[in-house]
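Here the structure is laid out as structure tokens; the discussion comes afterwards.
One protein chain omitted, others in place.
Up next is subunit A:
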Amino acid sequence: MNYSDTSIAATTPFLSLENVRKTYPGVVALDGFSMEVRPGEVIGLVGENGAGKSTLMKILGGVTTPDTGTITVDGTAHNSLSVEGSLGSGIAFVHQELNLFENLDVAANIFFGREPLRAGPLKLVDRTKLREMVAPLLKRVGANFSADTQVAALSLAQQQMVEIAKALSIKARLVILDEPTSSLPIAETDKLLDVIKALKADGISVIFISHRLHEVERVADRVVVLRDGMLAGTLGKRDIGHDQMVKLMIGRMLKEREKASEAARAPGATALAAKAIRTPTYPSRPVDLDVRRGEILGLAGLVGSGRTELARVFFGIDGSLGGTIELDGKTLVLGSAADAVAQGIFLVPEDRKLTGILLDLSIAQNISLPNLPAHARRSLVSASAETATAEKQKKDLGIKAPSVQTRTGTLSGGNQQKVVLGKWLAMNPKVMILDEPTRGIDIGAKAEIYGLMRALADAGVAVLMISSDMEEVIGVSDRIAVMHEGQISGILDKDRFSQENVLLLAVGKQPK
């Protein structure tokens, strides 16, 4: 293996896995997988969904027992780890979904269940001592908030810092970060990456799991790529690059991105126009925005900049506090999502499982739901009409499922997202709003969704794509509008696309 940092290479690994194999009924989740992690080393772990990352995490966390193989932690070999064993040897996890009590303060969260107690029969929490214990931990993660802040008041990145501080409080020697940046905006991501560097400087190892390859590129000393449960390859510091990682992940080069970034298209007529719209979140900041037919307008900005709120107004979920929305020059009154749907304005929401689909309903039932009267005779639902519509979408979109009667809850994220798309494509979209359409979706399905958006635009639909993924915004959009604190801070045409310009606008500065 090629280590650029020879000092790391010289040390003995803190953790090493040898020939680990784990099978589940019907699948080999991990097959002869080996890797090692040295003290102070940052490992980027990448792979498509289903490549075996979760299984690997479960084995390291002691939740699952591997069928065969050896796990050596700090020089001691084990056949498997237990939850206590994993924790006891200094392996800590920061999960994608944070496990914090939002109603408690930072200190209480970090030492939850391990609070220092005052003497006496009442076992009161010793607040002074608690604060003393928490202070150095917060300092190490570079926190800019105090120990008695309520967690609910913190940003996502700050909450992640609390999680990391929690990991440090149990004297972790290896911190595993599972998709920590997937819900973070750009500026916050930088803070998190700085924390990772600080951990590394303290000799703590980090496994950084992410779909955002450019972040992996920035912090990883080594990248381990998983594919179909096997080690697809390891990249040393000098070889880490976007294309190499993708190539290893999917076994081929990705062409979709280049396809998407063809020459600028001729803009169509304005389809959806917001005129001085005021969202409930930023009532004093009117928004003007045009989405044209046949274009993909990327809507970038930091989380909390008001993008989702704007989409909710366009879709009739929230009422606007002022201004007008026009569709093809006609002013709309949107009192509910039903009104927007009737006008052909559709939304693929950010939170697929909560608002995008009904997990308990079948694919066919989900797809027909917004247009159920068209699938009914005399108000009675026609199962055959429903199935026919769903079959067409299943075929067109390549939804992978045994049948259209399959419960959507059993599908993978990418296929669920296709069901959300399918229910709108089965109708006649004029304006399609997609809020973080590829979050948590693997690279293959991502490319398909980009392809679909482009096909929609080519068919004359106005597409508005909200995304926090910089590569996606730049690679897919025809124009980029950037929001900052509730207002459009600027619109970039294709020739001015750059990460720097988007970032500058996102923080409210002028682009170059």
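Everything below uses one rule, namely that contacts are C-beta pairs under 8 Å (C-beta built on N, C-alpha and C of every residue); 3 or more make two chains touch, one makes a residue touch a chain; residues count from 1.
In this text, contacts and distances are computed from a predicted model.
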- Message: Suppose you had to identify the omitted chain by its UniProt name; would it be "ABC transporter permease", "NADH-quinone oxidoreductase subunit F", "Extracellular solute-binding protein family 1" or "HEAT repeat-containing protein"?
- Response: "ABC transporter permease"
- Message: In the whole complex, not just what's shown, which of A:137, A:337 or A:470 touches the removed chain?
- Response: A:337
- Given A:87, A:359 or A:491, the one touching the chain that is not displayed: A:359
- Message: Could you pull out which residues of subunit A are in touch with the chain that's been left out?
- Response: 25-26, 315, 317, 336-338, 340-342, 347, 349, 354-361, 365-366, 369-370, 372-373, 376, 379-381, 423
